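Of the protein chains in this complex, one is absent; all others appear in place.
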Amino acid sequence: MATTSNITVRPPRVYPRGTCHSPEMIADLSRAAWEFRIQVLRMIYNYKTGHLGGAFSIAEVLTALFFHHLRLDPERPDWPERDRLIFSKGHACAMLYPCRAYRGFFPPEELMTFRALDSRLQGHPERQKLPGIEVPAGPLGHGVAIGAGMAHAARMDGRRHRVYVVLGDGELNSGPIWEGALVAAKYQLDQLVAIVDYNGVQQTGTTTHVMPTEPITDKWRAFNWHVLDIHEHNMAEVLDALDQADEVHGRPTVIIGRGTKGKGVSFMEGDSYWHGAPPTPEQFAAALQELRKGAEQWER
Amino acid sequence: MATTSNITVRPPRVYPRGTCHSPEMIADLSRAAWEFRIQVLRMIYNYKTGHLGGAFSIAEVLTALFFHHLRLDPERPDWPERDRLIFSKGHACAMLYPCRAYRGFFPPEELMTFRALDSRLQGHPERQKLPGIEVPAGPLGHGVAIGAGMAHAARMDGRRHRVYVVLGDGELNSGPIWEGALVAAKYQLDQLVAIVDYNGVQQTGTTTHVMPTEPITDKWRAFNWHVLDIHEHNMAEVLDALDQADEVHGRPTVIIGRGTKGKGVSFMEGDSYWHGAPPTPEQFAAALQELRKGAEQWER
Amino acid sequence: MGTIVRETFGEPFSARKAYGQALVEMGEHFPNMVVLSADVSNSDHSFMFEAVYPERFFNVGIAEQALVDVAVGMAHSGKLPVANTFAFLFATRALEQVRTHCAYGEANVKLAGAYGGLSDSFDGPTHQSESDLAILRSLPNLAVVVPSDPVSIRKLLKKTLEWPGPVYFRLCRNEVIPVFHENNYDPEIGKGIVLMDGKDATIVCCGVLVARCIEAARQLARDGIFVRVVEMHTLKPVDEELTVRCARETGALVTVEEHTVIGGLGGAVAEVLAARHPVPLERVGVADRFAETGPYDALLDRYGMSRADITSAVRRALERKK
Partner (left out) sequence: MGTIVRETFGEPFSARKAYGQALVEMGEHFPNMVVLSADVSNSDHSFMFEAVYPERFFNVGIAEQALVDVAVGMAHSGKLPVANTFAFLFATRALEQVRTHCAYGEANVKLAGAYGGLSDSFDGPTHQSESDLAILRSLPNLAVVVPSDPVSIRKLLKKTLEWPGPVYFRLCRNEVIPVFHENNYDPEIGKGIVLMDGKDATIVCCGVLVARCIEAARQLARDGIFVRVVEMHTLKPVDEELTVRCARETGALVTVEEHTVIGGLGGAVAEVLAARHPVPLERVGVADRFAETGPYDALLDRYGMSRADITSAVRRALERKK
């Protein structure tokens, strides 16, 4: 059943927080994001189960976080001073796993066990199984409030680490998100940053069709968050926004990352069919080709 | 235990929807709102249990609804064309009961059984017990989504009746409110009107202290509601706002009613202690006197 | 009696497709029926209803609490709402809405819980529902119904819509084995059905495991052990009389459910027995833990619901009779 695990990903370098965003670094990270998409495609194709669309759209953000912005130590996944990543849109974990694996948290060889019996790579992340997973995810709507709790605990302990929460735009339909948003603003938790994968599509259609989200920046501003509005597939914008969020004081920050669900494969882009469907062999081949082109454009 | 039921309330006339808001009508309704406060004070003092603060603040709004704006038939509480009232801040039902009783839904003599064993006037409203109660209330956060369901059903049936939802401002902390707000806006439910008793106090303190609500109009606007901003103890403003909401098309309306928790009794106003505490005999007497003065000022 | 169950089971058929088809069929029977989903209509298959009755279908987005409350508002306005989302979300995220307004407020909403038990196998434990039956069975005024095969889904959905109060209707995500003869299977809410007779012990079961129980009973019969098999499709109100009769007549019971052994069918039967006629009971199900990601059948086997688990539970129950 499983195709053999032919690892093709060349991970990027790790650029510690503070590294100047050189063109080389941007190219390296951008290329890696495309290669991670290839890895994800293979993982989901392997057992014909998993969520492609929302994994593809979050590639640049996760790459930027893991290979540049987050302070982490793969040798010590429970290092108390680590930055926290709450991957609230847990269904898209097919992209989380490669980023963690190539960042050194577990062997990339394990990636192809995704969703198999006995795998540590559960269908949605499980913290007891995989080192570095802060909290389980799957049921949408938790990230902001949990992040608020972590940011608050950090402040109580006088720790400077930061808490990043990755949300879906459909996920913002969910009431608990807004409860968490109020709590984080009340306590002025400026160590907390939420990133919305604003890809315009949820499970059964576009957000316009299923549940309109606009005016999105007004919503967060009215809940007293600082708002940054960027293109999430533009690595330079992602890196800059993460830096800018570090400079905000007295309130949490949300980065609205405007992008495309299924990013990178023309026939998947913007189509909710690809939220949770696995590709056929032909679709797999076609997708692979497009993703390879995407990666190549960043080769230098 | 129970004091004898000395009914002192002189109910206002019923001014059908469309009646011009004459000074006489405004005075009559305003006076009645104060007298209902007296009734509520007696009811809560009787068994030393119930919620005074949030009942006092909603007096004018409920009086305006029951004696003017709502299309109701006390003889037929289940008349299909009736306007619906969803009293989402159910803890304040001590004010709902007198309005319903004096509007003819049940004998005012029953009011003094509030919260007694075997009473139809349960601590929070129960629809099976009391005619005219649309849904139970108590757990906060339901009104908007239930109202959306009712407004939608009305539209499907081509009925023109309207759905009014009364919310607390602390209640807006609750996630389900914002889920409902999104749904109502998606379906452009202009038969739905929410009224927020924006009295600045919740159970354990001011909203500023417990959970800041500002900028409140921005929040609702960002959720695509039409917003009206009024003083909820000014009967003329309440009546006008309800009329204005009838004219809004293509989106639901929220009326932010700025007012005072515990309105009418100086030592209760703005103090969260009076959210749920019953008065001592001395406090009862003092409160009664102030409320009587309030009513008298509208005598003519 | 033997004619309720097919001699040879049918080809596996998608339970959710069977449910979607049944929804469409009911749409014609019940003109006031409306269907709601919370951005999972392609999972729960209510999209099939949407395709035929777009004006009676509502997608409220990823907002399960609003899903139930909107349905409540519609129910109190004369509609007959069927709300759809994952079983675990009714049992947890929207439970306060279910309790306050369906159970206490008696809003006549039908809650169709998709992806029940371990059937959302690849999505893992958060999306599986190991405790939904225990949770929903504990609420006053709410009926709990678990159909088992495509025929059962269709017939019980109709009964559920006719039932005068709120019902939790628990569904499976995957292909299931057609067990029943269309013409002879005639379920009533609140009445268990004797599918096979036997004198040595009784298996009381529900949901997709009914097929496995029949197979287990047939296998035991080859070894000279004759087991009665009862489909208890309604967990609430549970059929007390039939349960007591089985205890009296067979002396030992085994419950089989795709659920934790705490509080669900096993709990319901244990309560009836303790109150009315104590006999040995073995409870087959998940051993009070979360499962994991993997193929559905493999999970059922690994987490205690294999055919061997059923037969050996029967043997243990027989042993305890002595």
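Note that the chains take the letters A, B and C in the order they are written out, and that residue 1 is the start of every chain.
By definition in this document, a residue touches a chain if its C-beta (ideal position, glycine included) is under 8 Å from a C-beta of that chain, and two chains touch if they have at least 3 such contacts.
Worth saying up front: this structure is predicted, and the values here are computed from it rather than measured.
Taking the complete complex into account, A:186 is the one of A:21, A:186, A:209 or A:231 that touches the chain left out.
Note on the undisplayed chain: of the listed residues C:173, C:228 or C:283, the one touching it is C:283. Screening A:53, A:98, A:176 or A:276 against the full complex identifies A:176 as the residue touching the chain left out.
Which of B:69, B:82, B:100 or B:115 touches the hidden chain is settled by the complete complex: it is B:115.
Chain B residues in contact with the hidden partner, per the touch definition given at the top, are 47, 49-50, 90-91, 115-119, 122-124, 126, 136-141, 170-171, 173-175, 202-205, 210-211, 276. One chain is missing from the display, and on chain C it is touched by residues 88-89, 91-93, 95-96, 98-100, 103-104, 125-126, 130-131, 134-135, 137-141, 260-264, 266-271, 273-275, 278-283, 288-290. Panel shows chain A; residues 80, 126-128, 134-136, 138-139, 141-142, 145-154, 156-157, 175-176, 179-180, 182-183, 186-187 of it touch the chain omitted from the view.
Here is the rule we use: only the chains that are shown with their structure count from here on.
Common neighbours of chain B and chain C, listed by label, are A. Annotation: 45 Å between the Cα-based centres of chain A and chain B.
Rounded to whole angstrom units, the spacing between the C-alpha centres of chain A and chain C is 37. Within chain A, contacts with two or more other chains are made by residues 141, 173-175, 211. Among the residues of chain C, those in touch with two or more other chains are 60-61, 63, 65-66.
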